[in-house]
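I have a structure I would like to understand better, so I am pasting it below and will then ask my questions one at a time.
The complex appears here without one of its protein chains, the remainder shown in place.
For chain A:
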Amino acid sequence: MTIDASGAGILLIIAIMTLVTLLTRYGGVLAMSFVRISPRIESFINTMASSVLIAIIVPMAVQGDAGALAALVATAVVMLALRKPLPAIAAGLVAAAGVRYLL
């Protein structure tokens, strides 16, 4: 099944994307409302939460270019040293821009 990418077709495509995305924003919360939150489930979702971040970042670091890796390393070092996110992110951007300029 295909949709013509023109006029009303594009509106239909956008509507489908909106509905699917809305389903993901609501689905996890709806599902949890049927689960009894035991300490074990609470532990699962807490560990899962920070693991979401790691699961986004690690492939980004491994398959990205040298600039991407430099950005993440610089962010990690500054964050662990200063414990402030904005300087850490700024250091990451400077590192990425610098490495990409030099290479």
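Here is the rule we go by: contacts are C-beta pairs under 8 Å (C-beta built on N, C-alpha and C of every residue); 3 or more make two chains touch, one makes a residue touch a chain; residues count from 1.
We adopt the following convention: contacts and distances are computed from a predicted model.
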Complex member absent from the view - protein name from UniProt, among "Simple sugar transport system ATP-binding protein", "Carbon-monoxide dehydrogenase large subunit", "Histidine kinase" or "Branched-chain amino acid ABC transporter permease": "Branched-chain amino acid ABC transporter permease"
Sites on chain A contacted by the missing partner chain, in the whole complex: 1-6, 9-11, 13-18, 20-29, 31-33, 37, 39-60, 62-63, 67-68, 71-72, 75-76, 79-80, 83, 85-86, 88-89, 92-97, 100-101
